[in-house]
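A protein chain is absent from this complex, but the other protein chains hold their places.
Order of writing sets the chain letters: A, B and C. Residues in each chain are counted from 1.
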Amino acid sequence: MKEVSTVTDVLVVGGGMAGSFAAIRARQQGADVVVVDKGHVSRSGSTPYPKNMMVFDPGARGHDLERWMGEVALTGEYLNDRAWTEVVLRESRQVFDQLVSWGVGFRKDADGRILRNWGVSGGIESVQLEADSLAPTLRGQLLRHGISIVERVMLTELIVADNRVLGAVGVSTINEVVHVFTAKAVVLCTGASSFKPYGFPLGSVTGDGVAMAYRAGVEITGKEFYDTHATSARHPADVRYLSMERPSGQMPPLGLRTAEGETIELPGPTTLLPEFEAHAGRAPLTPVGPGPGAPSPCDAGPGPDAMVGGAGLGYGGVGEGIWPADGHCGSSLPGLFSAGEACGTRVVGARYPGGGWGVPSAGVTGDRAGRGAAAWAVGAETEPIDGGIVAALTASALAPLRRNGGFGPDWVTQMLRNTVAPYYVLGIGKGDRLEAVLTLVGFMRDHLVPRLMARDAHELRKAHETRNMVLNAEMKLRAALFRTESRGTHYREDFPARSDPDWLAWVVLADRDGHMTPARREIPRDWWPDLALPYGSRYPLAFPGEDRPDETRQPLGAPAQGDDDGRQGGVAGGD
Amino acid sequence: MPQQPDVRVIESDVLVVGGGMAGCFAAIKAREAGATVTLADKGTCGKAGQTPFAGGMLVFNEAWGDDLEAWLRQIEVYSDHLNRRDWTELCFRESFARFEDLCAWGVEFERDAAGQVVRGGVPLGPCKAVHMGVVKPPLKLRRQTERSGARIVDRTMVTGLLKDDDGAVCGAVGFPLDDEDAVVVFRAGAVVLAAGAGGLKVPGWPIGDLTHDGDAMAYRAGATITGKEFVDPHAGRGDWDAPSAFGRFGKGGDDGKPRFGPVVDAAGEEMPRTGTLFLDLEFAAHAGRAPFTMKLPEGDVPVVGGAASGMGVHKAEGVWPAGHDCSTQVPGLYAAGDALGAMQSGATYAAIGQSIANCAVTGARAGAAAAARAGEVRGGVASGRPAPGVPPAELDRALAELLTPARRRGGFGPRWATQVLQNTMLPYFVMFVKRGDRLQAALTTVEFLRDSVVPKLFARDRHELRLAHETRNMVLNSEMRLRASLFREESRGCHYREDFPRRDDDGWLAWVLLRERDGRMALGTEPVPDAWRPDPSVPYEERYPFRYPGE
Amino acid sequence: MAIEIIDAELCSGCGACVEACPMDVIRMGDGGDVAVIRYEADCMMCELCVIDCPEDAITVTPFAVSPPVRSWG
Partner (left out) sequence: MTGGREVSRVAIERIDAETCTGCGSCVDSCCMDVIRMDDEGGLAMIRYPEDCILCHFCALDCPVDAITVTPEKTGPLPLSWG
């Protein structure tokens, strides 16, 4: 077995938006930087897909910080970390300027003005990215900054000794080569997690960094919230019409028509309303809008396709991940940093507000993590790594390849997907069902994962991804069981309302003596909503059985302020 | 969908549900007893169910030198002593008469040059089967059924039984697939359920039309069900997308018969082939020895499991008989074939050809008994007197139940619900290598499907209405399987519990019985009579020749 | 996949396959003169239609696929 050793100051894992920013900032601080990606930088992860970017611009656009902060707190149901929300808002303009200076394309109207959207929650404004401009531009910038890129290598484990990160071990996905990285600092920019949904282009996003960090003892947060992306019934695997502008420029639906003919407005891109309607027996649901008679690009015949759920299966969004220990996205493990969707900033809270928070969050956290990692690396020595540790990690990385029989990663992934995909598990949760699925996922963890086998390097990657997905499933189930209330996109049939102030708290998960153990992190009291306000005013989005939302709020998609130039109705897709 | 369907009434002494071997025998024998008979099949009688695929028939004949005690011993030993000796013997004794019936009706059996019937079997013991080939015999049966004067109603799914004010079965309701407006009310003095076994519609195994409809209807009418903890571990071909060991039709040997070869594990070690059906592959897969390969002359074929998932052991699951006339605990209701849980085989399938022979025997018995019963309630068979009245509230209930999915405007599609059910039940670690916590986990999901999905199933047309009812029946059957599996806290035959990995003769020489009590599924046991129990002084290894992991 | 083709050129419209199909996959077309694959998703690949077709008009392959797992549907 060939082994390739690489020594660097800063190892950045993942070459998307966050990884690019982290790598370039660390390089600009004088550190040696290597970016490693299991795919091809500019084509892996979720960076190829965003079409909106929130930019807070009080100077040029007159944006009001308090109002924007209020909007996020309201849609995020007070579960956003206001400190991080404010950081991302304030620094989003710098990220935007950086992207403009690098030549990333933004859509403009005929007069050359940048097109802007409004998030559904009112005043939050975003600009529109040109299709497929961001990711290739970032790749070019990495190369221009002299950063080494190692591709088709999947990292499987962090190297940790004396409570410090010393590097990471990984395997090639195309031939049988082991890679050992020695680094003073590691920045995990590995994106979110999914269970490899068919077609939703997140199959490469399997929570690898979060899984490695968890196994290294680091705390993880935000796992109880559910991705609600839906797709077309005719071609369930092809969710371009919801997730990407290509090929037709289609905007996602604004509303749903139920089987009984009732039209329901969707108060945002990520609500559980479709799940609630399906659960009540009112599916098939048909998307409505944005304009009358708008065709679905998947739809060759008359009438739009029905909409079915679970497109972004297992996906976690902006703000879940590794609990940041400081303003530089460090962690409880010295030398380990995270950024982007692997970093648990909780920037948007319990529900995604729409309007492109992924890109600025990744830019801001990447920037901060890159600076933090470089500063750490400057003050640190390259520690020699115990050969025994590397040998053990290498052996476990290669174990699926060495096994003569067992379970194929595709099949285990299918079992996992089958078990967690139905809406009534993670979408509409209930204690008994969550426990039941946890039993099965526990079996997968204890019996199937240790017997995963791989016939070649391609399958070896998949075996490790499957292992990480099983871990992610356990995190999602345990966090959902622990939070005995409903909030945002976390819904429990057995605890169907928000519980203030008991659950004005975050859930963190950590390995304690080999067991995944959930704990609470209290939200600072001055971030709480005014508990004197009636429940319906605190929480305008009603769960089933609750009163209708406050009718005095802004209608869907309307801007709270600002001019109308280039206004696009509608809400962001998955970005 | 009009709110008031076009109600067609079909009246006869006996209604037979299902047109395979058991159903045709029931119809013909009921006609021979003088009853008027209607036979309903959701497909086409003679082409539906498992009968077209069953080629072997076990025939016992003392004149051929067969030794009853030796034959019985084979079944007992390889059933893990859980067969009902009375039924096993009865079916042996009557199998030759049924064989002669089939010969008389034109079914041809394989014969040697001298004209003698060829018999074969697996080398477990003396039991032997004759071969009638596949596909064509059921057509002969259909012809004989027509000739007998029974009325065949094809492409009509029966969804529920009707009971009179005394609690006796007095008919059933159903609907034709080809008429979007019609429903059928069958009025009868007795009903024979011959609707076969069932599976979970795993593509490639030709039992997709069998969904335990008979068991489900009987259970809902108050009958007792047994044998649900035993599973069918048929394996299939992994090089086709769909597993199918039924590669008989052009894809097997040139002679049309399936071919088998030795199966090896990932390390190349040859797998045992224990009995006719045992869980060897499942145990090895669980231990991390998959993938498996079958060595065939034309090359290696990957072997996968769970091909017939959802099915139980032939002649070891279904409606628990109240008597040897195939009656049930519900007056007027009879069951035959795979729908009858007479436990002629036990915890594994003990002899090739037992199934089809017993379909013939129990079908004939059920038909005759149903005719007699109909005669009693109608004052003589074919008396021309009207069948007992169906209480209007009962008819309304049954028709509402039938039409609910068609009347809904939305809800859950039956294919999705079936897929979710398959996902829940198919993994080997749920229904093949069982453990209490995993069974309980699957049961939680199945209960959710029962309570929240089944009531909201919707159907856009009569085809989907059939699917919706099939899904409902599969969900019920899955609940039965999981509860029975949880209940039997031992391992026996094709029921294996990791947490109870051995046979427990003191506790579990007993059949598990299920029935509905106050809206819930209640479980109990019926002990194996002392006279049939294995000699406890015989060592465990001799009592039970098949080994579980670790034994 | 599974039941793939009923060749309309060869089909004589006899209806044997409609009778043969235990799964109600095949129906007569609206014109009543040829059989059509109406409910492909329900084919279990038993091949009884192939056996019964007097014109050899039907192709069934031993391949089937399942729909992607959906959250509801």
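Note that in this section contacts are C-beta pairs under 8 Å (C-beta built on N, C-alpha and C of every residue); 3 or more make two chains touch, one makes a residue touch a chain.
Computed from a predicted model, the values in this text were never measured in an experiment.
Chemist: Please identify which of the visible chains the hidden chain touches across the whole complex.
Modeler: Across all of the complex, the chain we cannot see touches A, B, C.
Chemist: Just to verify: which one of B:37, B:426 or B:482 makes contact with the chain not shown?
Modeler: Considering all chains, including the one not shown, the answer is B:426.
Chemist: In the full complex, which of A:100, A:143, A:237 or A:395 touches the chain missing from this view?
Modeler: Per the contact definition at the top, the residue touching the missing chain is A:237.
Chemist: With the missing chain put back, one of A:3, A:97, A:326 or A:410 would touch it. Which one?
Modeler: The one listed residue touching the chain not shown is A:410.
Chemist: Just checking the interface: what residues of subunit C touch the absent partner chain?
Modeler: 1, 64-69
Chemist: Across the whole complex, list the residues on subunit A that are touched by the chain not included here.
Modeler: Missing-chain contacts on subunit A: residues 39-40, 43-45, 48, 132, 152, 173-174, 196, 198-204, 235-238, 240, 246, 298, 407-408, 410-411, 414, 418, 458, 461-462.
Chemist: Just checking the interface: what residues of subunit B touch the absent partner chain?
Modeler: Residues touching the hidden chain, for subunit B, are 202-204, 238-239, 241-243, 282, 285-286, 290-291, 304-306, 309, 419, 422-423, 426-428, 432.
Operating definition for what follows: only the chains that are shown with their structure count from here on.
Chemist: When the contacting C-beta pairs are counted for A-B and for A-C, which pair yields the higher total?
Modeler: Most C-beta pairs in contact, of the two: A-B.
Chemist: Measure off the straight-line distance from the CA centroid of subunit B to the CA centroid of subunit C, and report it in whole Å.
Modeler: Distance between chain centres: 25 Å.
Chemist: So the centre of each chain is just the mean of its C-alpha atoms; given that, what is the distance between subunit A and subunit B in Å?
Modeler: 48
Chemist: Report the inter-centroid distance (CA atoms only) between subunit A and subunit C in whole Å.
Modeler: So the centre of subunit A lies 44 Å away from the centre of subunit C.
Chemist: Scan subunit C for residues touching two or more other chains and write them down.
Modeler: 67, 69-70, 72-73
Chemist: Which subunit B residues reach two or more other chains?
Modeler: 412-413, 423
Chemist: Help me check something: in the complex, which residues belonging to subunit C touch subunit B?
Modeler: Of all residues in subunit C, those touching subunit B are 1-2, 19-24, 38-39, 41-48, 50-52, 62-67, 69-70, 72-73.
Chemist: Spell out the part of subunit A that touches subunit B in their complex, as residue ranges.
Modeler: Against subunit B, the touching part of subunit A is residues 258-261, 278-279, 281-284, 403-408, 415, 418-419, 421-422, 424, 432-433, 435-437, 439-440, 443, 447, 451, 453.
Chemist: So in the complex, which bits of subunit B are touching subunit C?
Modeler: Checking each residue of subunit B against subunit C gives 43-44, 47-49, 52-53, 135, 154-155, 177, 201, 203-209, 237, 240-242, 244, 246-247, 249-251, 412-413, 415-416, 419, 423, 463, 466-467.
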